[in-house]
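Missing here: one protein chain of the complex. Every other protein chain is in place.
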Amino acid sequence: MSTQTAPWIILFSPLAAAVLIFLIGRFSKTLSAGLAILSAATGCFLSWWLFRQTEVAPQLSLEWLNFGPELTITIGITLDHLSKVMLLVVTTISTLVFIYSTGYMRDEEGYTRFFAGLSLFLFSMLGIVLADNFVMMFIFWELVGVSSYILIGHYYSKDSAADAGKQAFIVNRIGDFGFMLGILLLWSATGTVAFSGLLSAIPGFEGAPVYLTVACVLVFMGTVGKSAQMPLHVWLPNSMEGPTPVSSLLHAATMVAAGVYMLARIFPILEVVPDAREIIAWVGGITCFCAALMATQQNDIKRILAYSTISQLGYMVLGIGVAPTSSEAMFHLFTHACFKCLLFLAAGSVMIAMHHETDMWHMGGLRKKTPVTMICFIAGMLALSGCPFTSGYFSKDLIIEWAVLKIPFLGWLAAAAAGLTAFYIFREFFVVFFGKARSEHAEHAHEQPVSMLVPMLILAVPALFAGLPMIQEHFFTLSHPDAHAVPHLLHPFLYAMFFGGAGLAALLYFKAEKDPVSIPLFANRLYIDDVYFWFVNKIQGGGSIVLSWADRWVVDLVIVQVPSKLTWACGFALRFLQIGSIQAYAFFFGAGVVGLLYIMLSK
Amino acid sequence: MQLALFWIFSILMLAFALGVVFLRNPVSSAMSLVMTFVALAAVFVTLDAFFIAVVQVLVYAGAVMVLFLFIIMLLDLRAEKHRKVRPSAWLGGGLVVGGFMAAISQVIAGWSALHQTKPELSDPSFNDVAGVGFTLFRDFNLPFQIIGVLLLVATVGVVLLSRKELK
Amino acid sequence: MPTLAHYLLVSGLLFSLGLAGVLLRRNILIIFMGLELMLNAANLSLVAFSRFNLLPNGLPNYNAQVLVFFIITVAAAEVAVGLAIIVALFRAKQTTHVEDLNTLKF
Amino acid sequence: MSTVSPLLFLILIPLVAAVLVMLGGKSRTVSLFASASNLILLLVLATKFRPSEAGFQFVSSFPVVPQLGINFILGADGLSFVMLFLSTAVTLAAVAVARPPVENDRWFYISLLMISAGVIGAFASVDVFLFYMFHELALIPTFLLIGIWGSGDRQAAAWKATIYLATGSFVLLLGLIGLYLLQPLGDRSFDLRHIIQLAETGLIPDNPIVYLLLLFGFGTLVSLFPFHTWAPQAYASAPAPAAMLHAGVLKKFGLYGLIRICAPVFPESIQALLPLLLVLIVGNILYVGYVTIAQRKLDTMLGYSSVMHMGYIFLGFAALNVVSLTGASLMLLSHGLTVALLFALCGEIRERTGTLEFSELGGIARATPRLGLAFGFAAMASVGLPGFIGFASELMVFFGAFVGQPTEMRGQTAAAAEVFRFNSIQIVTICAVWGIVISAIYMLRAYRKIFMGPLPERWSRLPDLAGLPRVAVVLLIGVMLFYGFFPQLLVNLVTPALLQP
Partner (left out) sequence: MIDPVFLEVSVVVLGIFLLMAEAFGLAKEKSTLAWWAIGGLAAVFIGTFFIGPNSNSFEVSGFYVVDGLSLFFKRFVLISTILVLVMSVDYLPIVQRLVPAERPGAGSGEFFILPVFTCAGLMWMVSATDFIMIFCALELVTISFYIQVAYLRRSMSSLEAGTKYLILGALSTGFLVYGITWFFGATGQTNLVAIREVLPLIPVANHPAILFGLALVLVALGFKIAAVPFQFWVPDVYQGAPTPVTAYLAVASKAAGFLVLIRVLEPFFTVPSFQNKLFLALVLLALLTLVFGNLAAIPQTNFKRLLGYSSIAHAGYLLMGLAAIGDAFAGGAVVFYLSGYLLMTFLAFLILVPVTKASGGDDIAHFNGLARRSPGLALAMLIAAASLAGVPFTVGFFGKFFIFEAAMNQGLYLLVLAGIVTVASGFYYYFKVIRAMYWQPAPEDAGPVAITKTSSVAIFILAMLILILGVYPQLLIGMLP
């Protein structure tokens, strides 16, 4: 095993697994699950092994397209600290989720299809992580999109799931539109798409700030789509239609983080363009706050977590925008992956217990029925809400500190969002686990099998402790702002926010029978979905119908109908000259003679 | 003298031609046509084309006209009833004929060589029957044969076409 | 002395009259007579041309007169065939009016 | 030169098969056998092909009208090989997918074989005139196929397409005559090699009118906006094999011609008239794209989508550099395979349900999972998902088009970076990139409406994809995936042909 071959094995073993499951998976459920887990575990093991290697051999790359110096696109590997850490996150969490899935999906239809999809996803995600150039990243970016589409639409017979998958794909495509243009712009300026080449070429481009800013913002559009930033965030809550492991793995822990990872990957370029970073910061900050607001009024346990994810991704993007290195955002990505994945797994566990009921107002009192799940949920909850000394506390506060320093408004906004975070997650906690059982299912809920609990318990550990300095320093080299520069009020404010949020939630929802608060603006997601719905149906749909009509009745009319009908009519009219009367013929004949004579005799 | 003769016969000819075109009774038209042919034969004479003049009278006035009259009688054609005169036809016909005449006059008027008088023949006593005959049988032998075939075909055709329908 | 122009003019008038007969009359027989007039007009011009443009030997160009001879023959044949058709037509339809011949059109 | 080119057999096999069918051979067996052996023959030839050598190989020449420089010249270079592969593969798939009609199946297969012979002949011709003639061989079979065995408003569609295409190809013929007459007197020929050689030495004046004739002639055949209205209707009405062959292969003729003939001969005119072409391309991609979104039936939607995708290829042609032209050429293949697959599946659906209205269908993936899977592959290939050849070619077109035409390539973009102003072709490229969103919208919507959602009772007992059609579908998907993973194989084949024809 060498550092040269290991990444390739990591990358392609899930693909091999996916293909094998596709081909022979239908013979045995166990076999498919086993193949998937085996491939993920191999990746996990090799990732840890790679992480331990300090010396990295130069990486191979395969030629995918080659037009000489003009344009050469390779499939190659970047193996630096960033990708190693990301590999760890992805493979480890994947392995856990895969194991969890064997339990979660045990009674579901499309078992093999599900594992094939998961493996395909893993392959795609690893491709993004390992990509050494923009095009390769784009390729896997798209593949991640399609695997997400497949997995969200797992229950394709359900209208909502089918719609959600479609929406996810299309919204991602809109992001990819910008991404592709960004790649084109960067390439046309530098003649290369390789990250290494770009990094060496960009400093020479400082003279064209606008161009580069536009390019970077366009690339960032890819992040906006994939990491569900405002205004392209709408797909993520809907994607909760997929099976919960999918939500956990793709739509919380890894795939949505790909956008942030990509920004981290091109961070050296972003450093050259402060304007772009400012835009990124604003998008992240606003997303982080607004998504938190929306989360406060959701009733679906997974949707709350989904908005929470959006909000947390907002933090990461904000981190990219304000922090001096990419490590801070990556640190939050890392911790978030652990605790959000955990939270989703716990939610999944609750759902299984509740027979796929997701409205939390039908739950209640589950603390006794599913105690292990509750413990895990608490671990995740604390980390998410930034309870001091949990992982989330370290990573989130670091970003907020930098934000306050760089763009104070966004910093304070993010800090306020932290309070909202505490509020909505505690709200969910209390409603689900406390109070009386509010439905039949809730009364007969029961704890889940070991295959689901073990991964949760394993994840609970990093969720709580991954942020501790002695652990984090193994993974990240973080830069902390000068302690004096940070406003003194900030930390007390953050503590206040945490306790305030949690306390308020306890006050309102501990033993609440139904929601005592109703803010339609938040419940309806700031009406953004409605605006989109209106736009897609009325503007785009209407517009395209008008165009379709125009194609049939204007273009076709002008280009085809009118000339052909005109020709026909001319023919129809002309044949009336052929009137059948000899005298008329003789007259025309004579007229022809006179006409010809006129032509011949005129000067 | 020649001019006078020319004008007399020409005007006669044209007048009868007018009669052909405008008389309502087919028999009158046919009679006018005979007179036109005869007048034309006279004009031929003023051009020293005696043989042609004779042929004109024999063939046209003799044979063709008999045929015409015979058919008119056979079909028992009467004068046209007062069918409505179609102004459009008359206008159109008039325009075409007028245009044609204008074209001819333009050509004639613009062609100065036409205004010479008749040149004298080198041998006024030359027998034009011999001239035509020699030319016809020596130089124009092949067309003459063709005309023969043509007459044969016409004969066959007439026989075929006038076969009586047996009821 | 009449000039060539005179003859040609008369011939042109005769031709035009024939044409007018074709264009204006509705009886096929009369139309046929008009056609004969046109042929005769051509004959007149031909003979006039032959008489006015003498050959180098000082005699009329008899080629033209031979052509006149042919025209007369052809006209006779044409009249024979034509009248036969007209008779056949009359027998079938009891008419010699062109207006009644309009089943084939458009 | 005097030896007979093996390519001749590629043309003769379908023709002989057609004659055999006419004389009473078993139509389906004979057709299948002929198209399969054609594909095998082509693959054998491909092993003999030497991609490293520039120019045409397997050349044979036979004078047809030597006075006018028309010769029966067969030959193939990398690009033609790609197109020949497309033709034979799609033919085989089409014959395999075809359901023999109840009545007159003989003529059905004869028509298919004639179209096949026509396209193969066209792509194997080195003589431009012959190239044109072979293309027209498909005219009458298409007319018959749509008119007799089509569905919906088939007669109107067949009429329209036939007259439209006949008119377009007549304009094209005038363009080719123009091209011929532009050559110096006494040295005129329809031999493509001769024409390009003359163009390189500057002996053919770069005449914009002839270029326009060719553009609109070829353009009509490829459904260039606004001369596209024949296509959706015709493809919607055509029986699946006919639509496969026509949309998949025959339609590519026009673009192949543009790339082959116009690109080397009329670079200046293309440059000068670029704005016009670009406007039409935007029409093809955005306008037709949105029209596609509005469609409520799978067949018309596919028809429009195939019109829309032509816009990308035109874009690749308009940019006129090696990357974009290669992309365009590869897209000929990728779109051909994709659209053939889509129409095949569309036919399979129609065969089962008798309707293609979105509103009447739904959820049938549950009843026919294999069909659903295959359509999923096809839809993804169509929206340009990586892994399929379509993505690679789209990518090349975008990259190639974005730097614009070769003259302004490197230096000007650097300058553009300074002042940051997009040139026209870049703006159109941006529109084209937006096209991938549009195609995702309509393709996924179609998939959603037909295969996803609850399964109505009446569709619950549909038979799944099986037998020969299944093999054909797998074959097509396999080819698309293979070249999607290894596009460089095709690039190596095609680029020499574009650089030095």
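The chains carry the letters A, B, C and D, assigned in the order they are written, with residues numbered from 1 in each.
Everything that follows uses one rule, which is that a contact is a pair of C-beta atoms (placed from the backbone, for glycine too) under 8 Å apart; a residue touches a chain by one contact, two chains touch by 3 or more.
Source: prediction; values computed, not measured.
Here the chain not displayed is in touch, across the complete complex, with A, B, C, D.
Here the missing chain is touched by one residue of D:Val119, D:Leu137, D:Leu320 or D:Ala401, and it is D:Leu137.
Listed residues D:Ser27, D:Thr162 or D:Thr353: the one in touch with the omitted chain is D:Thr162.
Listed residues A:Phe389, A:Phe533 or A:Trp568: the one in touch with the omitted chain is A:Trp568. Those residues of subunit A that touch the chain absent from the view are 567-568, 570-572, 574-575, 577-578, 580, 582, 584-586, 588-589, 591-593, 595-597, 599-601. Subunit B meets the missing chain through residues 103-104, 106-107, 110-113, 138-143, 146-147, 149-150, 152-154, 156-157, 160-161, 163-166.
Within subunit D, the residues in touch with the undisplayed chain are 63-68, 103-104, 107, 132-134, 136-137, 139-140, 143-144, 147-148, 155, 159, 162-163, 166-167, 170-171, 173-174, 177-178, 180-181.
The criterion applied here is as follows: only the chains that are shown with their structure count from here on.
Work out the mean CA point of subunit A and of subunit B, and you get 101 Å between them. Shown for subunit A are the residues in touch with two or more other chains, namely 583, 587, 590. Not a single residue position of subunit D touches two or more of the other chains. The touching residues of subunit A, counted against subunit D in their complex, run 63-67, 70-71, 73, 135, 138-140, 142-143, 146, 149, 153, 156-159, 162-163, 165-166, 169-170, 173-174, 176-177, 180-181, 184, 187-189, 191, 205, 207-208, 210-211, 214, 540-541, 543-545, 547-548, 551-552, 555-556, 558-560, 564.
The touching residues of subunit A, when paired with subunit C in their complex, are 575-576, 578-583, 586-587, 590. Those residues of subunit C that touch subunit B in the shared complex are 1-10, 12-21, 23-27, 29-30, 32-34, 36-37, 40, 43-44, 47-48, 50-52, 54, 57-60, 62-63, 65-66, 68-70, 72-81, 83-88, 90-92, 96.
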